[in-house]
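One chain of protein is taken out of this complex; the other chains stay put.
When the chains are written out, they are named A and B in that same order, and each has its own residue count from 1.
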Amino acid sequence: MIGMIMFGAALVMLMLGFPVAFTFGGVALFFGIYAEGMDLFAFMPFRIMSVMQNTVLMAVPLFIFMGVVLQRTRLAEQLLTSMGRLFGGLPGGLAISTILVGALLAASTGVVGASVVAMGLISLPVMLAHKYDKRLATGTICASGTLGQIVPPSIILIILGDVLGLPVGDLFKAAVMPGVVLIGLYIAYILIMTRFKPETAPAMPKEDEGNSRGKEILDALLAIIPPLALIVVVLGSIFTGIATPTESSALGGVGAVVLAIIYRQFSFKMVWDASKDTVKVTAMVFAILIGATAFSMVFSYTGGDYLLEDWLMMLPGEQWGFIILAMLVILVLGFFIDFVEISFIIVPILAPVAESMGINMLWFAILIAMNLQTSFLTPPFGFSLFYLKGVAPPEVRTLDIYKGIIPFILLQILVLALIVIFPEWFGMSATY
Amino acid sequence: MRWIIKLDEGLGWLSKFCGWIACVAMILMAANVFYDVVMRYAFNDVSIGMQEMEWHLYSVVFLMGIPYALRTDGHVRVDVFYTRWSNKTKAWINIGGALLFVIPFAYLIGFYGYGFAVDAYQMGEGSGDPGGLPHRWIIKSVIPFSAIFIATAGVNMVTHAIRVLAGDKEYEGEHSAGGLA
Partner (left out) sequence: TQALAQERFTLRLAETWGPNFPIFGDTTKRFAENVEKMSDGRLRIRIDSANKHKAPLGVFDMVKAGQYDMGHSASYYWKGKVPETLFFTSMPFGMIATEQYAWFYHGGGMELMQEVYEPHNMLSFPGGNTGVQMGGWFRKEINSLEDLQGLKMRIPGFAGEVFAEVGVNPTNIAPGELYTALERNTIDAVEWVGPALDLRLGFQQIADYYYTGWHEPATELQFLINKDSWEELPADLQEIMRVAMRASAYDMLIQSQHANAEAWASIKEEYPNVQIKQFPDDVFDAMYAANKKLLDEAAAESDMAAKIIKSQEEYKEKSRAYTDISERAYLNTMAEVE
């Protein structure tokens, strides 16, 4: 029960405004020492070491570096505003461009801290400069930055493959359709929403009144090519096997510097300043990871994992009731616990039950993955929200981000429901 | 008050020094990964030692970056109430958080991290993989070092808050959260 009280305490303490990472760590410290004594924290160096040796997370600083360089050289702005111009007088063009760039980044990384922060750096300043509504802007960025969790390659799918004993390749293939549908719905939402509230996402102003529409499109396409080529190189290096997804982020960083040289934006000072920004944001992300690992350590060593297991034993034994309640449980837990804990504590309990009902485990895994990526976005503890807040200018408030994400959470729940009801639309079947 | 200002600036310098180390490690890491990819793909040459160097550098980036981000107020805060509060209230929150959360947390990590690194040193631990890096105690000892600097950055939060309480400094401007984007 201590684990549950600890969540409440953390929530209250967070509201005081002390840095999130150290609030998690500090609250864990008090509850941990109270329940288990000081020596519980002898585990901390091991946990930090496992973050250090988790080379997949290396993508975080590397992608952030790429984002910072693209932002400092204004290449990101050029990419997004030109893409936005392609939409002509249509409002919401920047938001749609953001979603598309996010989808491309999602296909090259599966680490959420990397893509949300990179997307935040690349597109938040541009959207704010073009008078976008703060909520719409931050919601779009968080949602598209989190796409990396469902669009393969993705850490969630790899972990689920491990826990459920499913081949990773099958999971990757099965996740493509849901990812594409989600991206499509995000875009559709922007199009519909901006039709009714165009002031939240103003259309891009014409570059030059005298230019014909054709010339404008040509200009925009020419401006898009270099930064887009960079992202294509990053993706291409994965598909051709030149680099692993993690390594591809280094190609992105180096490539961004090369672009800067081509555009005569390069200086050693620029690289040094970009590196300073990268260190600062990377530290923010990893401090949260370390604070959260202390938190989940105290949670599980004080019996929180056993308590959850007991609760799960009460789920109904009939297929539809089981699926719906299991999804609800994961969704609600996702508000509070991080996805790795859910994958390792909850999924092993649900899996044998699902299997005994003859449920197709691949389908079940995709449902869980969709559900878990939502957990990055759900307030109060959605990590994507913290990460974006960490790079946002002070006038963007935590509450703006919390409110901005709600429509996207609803869209995700909608897709989840669609996969539950119409698995065949996504190339799957519910049972064997 | 004069010595507080001196202390504050001294501690601030320490955190910035950590940031300097992290920045160098950051650039080296990007170069390291890039080099490894090129060598493997173009020259079919792989060095496990160089591959391990990647995560050694990446660890330095975030472990040394955390104290630096504390000094530059780069750690994300939930600002539902925080931005509305006066400098005085903010100062007290930061003093309380530094003394109750940051310093004790850093103390425990430093205390156990020290034993962790010493153990590796005494066993002469190294990589078990072909061509891997020896002397694992070096990278393990970055954990207690990071903890020491996090603790000093915590003290730094207190000295800075005292300066704010004394009216010598303000939280706006230099010390606003994030704002990179």
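Simple rule for what comes next: a contact is a pair of C-beta atoms (placed from the backbone, for glycine too) under 8 Å apart; a residue touches a chain by one contact, two chains touch by 3 or more.
All values derive from a computational prediction rather than experimental measurement.
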Residue among A:Ala42, A:Val176 or A:Val353 that touches the chain left out of view: A:Ala42
Selected residue (touches chain absent from view) among A:Ala35, A:Leu90 or A:Val168: A:Val168
Touching residue (missing chain; options A:Ser123, A:Thr194 or A:Ser300): A:Ser300
Residues in chain B touching the chain absent from view: 40, 44-46, 48, 51-52, 115-116, 119-120, 123-132, 136
On chain A, residues whose C-beta touches the chain left out of the figure: 39, 42-43, 46-47, 49-50, 54-56, 153, 155, 158-159, 161-163, 165-170, 238-246, 293, 297, 300-301, 305, 340-341, 344-345, 348, 351
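Just so it is clear, only the chains that are shown with their structure count from here on.
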Interchain centroid distance [CA atoms averaged], chain A/chain B, Å: 24
Touch list for chain A against partner chain B, complex: 14-23, 25-27, 29, 38, 41-42, 44-46, 48-49, 52-53, 55, 57-58, 61-62, 65, 68, 71, 120-121, 124-125, 237, 242-243, 247, 249-251, 253-254, 271-272, 275-288, 290, 294, 380, 386-387, 389-394, 397-399
Interfacial residue positions of chain B with respect to chain A in the complex: 19, 22-23, 26-27, 29-31, 33-34, 36-37, 41, 54-55, 58-59, 61-66, 68-70, 72, 74-83, 85, 90, 93-94, 96-97, 100-102, 104-105, 108-109, 112-113, 115-116, 139-140, 143, 176-181
